[in-house]
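Here the complex is missing one protein chain, while the rest keep their positions.
Here is chain A:
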Amino acid sequence: MENKQSSSPASFIDSTIVPGDVVLDLSSMTNQTIKLGGGLRQDCDVISAMKAGTLRFSKPNKYWIESSQKRYVPCVEDTVLGIVVDSKADNFLIDIKGPTLAFLPVLAFEGGTRRNIPKFELGTLLYLRVVKANFGMNPELSCTDASGKAAEFGPLKDGYMFETSTGLSRKLLSSPTCPVLEALGKKLSFEIAVGLNGRVWVNAASPDTVVVVANAIMNSESLSTAQQIIMVEHLLKNIQ
C-alpha cells in the first residue's frame, strides 16, 4: 500500500505541470488528509492542475503549484504593499494587484479609535498584512500584527516603489538571503520592503543608490546565483 501511493504522486513532484494534468488520485489514498495550495483543484476523485508551473510537495501532506505571475492571489498572513484608492466611512479601499480591491478597516491600527482615524491621501503606499481572504469576498487587511502591535506596518514615506512578478518577490524574501540582496548589502546601505503581491519599495540616502538597487533587483529575475553576483558587481563599478 505504501509503495503504491509513493510511486504515482512522486512522478510529477518537482516537474512542470500544464493545466489539465491529473496529479493525484484520491481513490488510492483513503484515510489521509491532504492540503491543497494554489493552482490545484479537486474534480470528483482526482486532483488536477489549474495553472502551469512546478508541482511542489511539503511533508506531511501539502501540495501546491509554484508559478510566477504579474497578478496576485490573496492569501491569509501574507505581507503586501497596497496603494490607497478610496476611503469610505469604515474602510479604506486598497489596491493589492488582486482580482478585487481589498478593505483596510479604519480601526486596524495600533491604538486605533474612532477619534484618531489616520488620513491617507489617494495613492499612499502602505505595508500591510492580509487578515482574511475568502472566496467571493474582498480581502481584508490590517496595519497591525497578530498581537495588535504596529510592527513596521503602515505608510511608507519617501523611497521608490516598483512592480515585479510574484516569483521574484518570493525569492527576495527567501532565507538564506537572496544573492542579489546580499551582494548589494555588502557595499550599499538601503532600506527595502517586499510585498508578496509583486511590489517592492526601496529607500536610501541618495537617489543613485535607490536606482542601482532597483535596477539590480529587476535584472536579477532570470539569473543564477553566480550571474547575479557578477551583475551586481558590474552595476556597482559604474557608480564608484
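One rule holds in what follows: contacts are C-beta pairs under 8 Å (C-beta built on N, C-alpha and C of every residue); 3 or more make two chains touch, one makes a residue touch a chain; residues count from 1.
Here, contacts and distances are computed from a predicted model.
UniProt records the chain missing from this view under the protein name "Exoribonuclease phosphorolytic domain-containing protein", selected from "Acyl carrier protein", "Exoribonuclease phosphorolytic domain-containing protein", "Nicastrin" or "Ribonuclease P protein subunit p29".
For the chain missing from the display, the contacting residue among A:161, A:192, A:223 or A:236 is A:223, taking the whole complex into account. Note that of A:123, A:136 or A:207, the residue touching the chain absent from this view is A:136.
Within the set A:34, A:83, A:101 or A:117, the residue that contacts the chain not displayed is A:101. Interface residues of chain A with the unshown chain, by the touch rule above, are 8-9, 11-12, 16-25, 39, 41, 46, 50-54, 67-71, 73, 99-101, 136, 167, 171, 220-225, 227-228.
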